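A protein chain is absent from this complex, but the other protein chains hold their places.
Showing subunit A:
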Amino acid sequence: MTTENRFDLPQGTLDLLIMRIVALGPIHGYAIAQRIQQMSREALQVQQGSLYPALHRLEYKKLLSSNWQPSETGREAKFYELTVKGRAHLKTETENWKRLTEVVGLILKGTLEGLS
């Protein structure tokens, strides 16, 4: 395992990433972790200790729903899906995120004059 290029996620970001992954279709916890790892080109590795509490929290908030289905290996796994509420939430949160990174990026680049 390469550990040098791993870093901690800012608070709240994990929820957003999970919802983004789940938005692609029903998926179980292990696959979510793997998908995040792959999509971030191994830069993000989500710990089980953060992933599952986050999933349960999102489910409790009714942003995700879940059901038990056979996985690709044939074993039963808990598959998560976005709810309608979750989809709306993802949309606003994604927009928020984009604006936030844009603004933060601008400030960090020092081209603040360009804004006004």
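The definition used in the following text is that a residue touches a chain if its C-beta (ideal position, glycine included) is under 8 Å from a C-beta of that chain, and two chains touch if they have at least 3 such contacts; residues count from 1.
Definition applied: contacts and distances are computed from a predicted model.
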Chain not displayed: protein name in its UniProt record ("ADOP family duplicated permease", "3-oxoacid CoA-transferase subunit B", "PD40 domain-containing protein" or "Cytochrome b"): "ADOP family duplicated permease"
Hidden partner interface residues of subunit A, rising order: 28-30, 33, 47-49, 52-57, 59-60, 68, 71, 73, 75-78
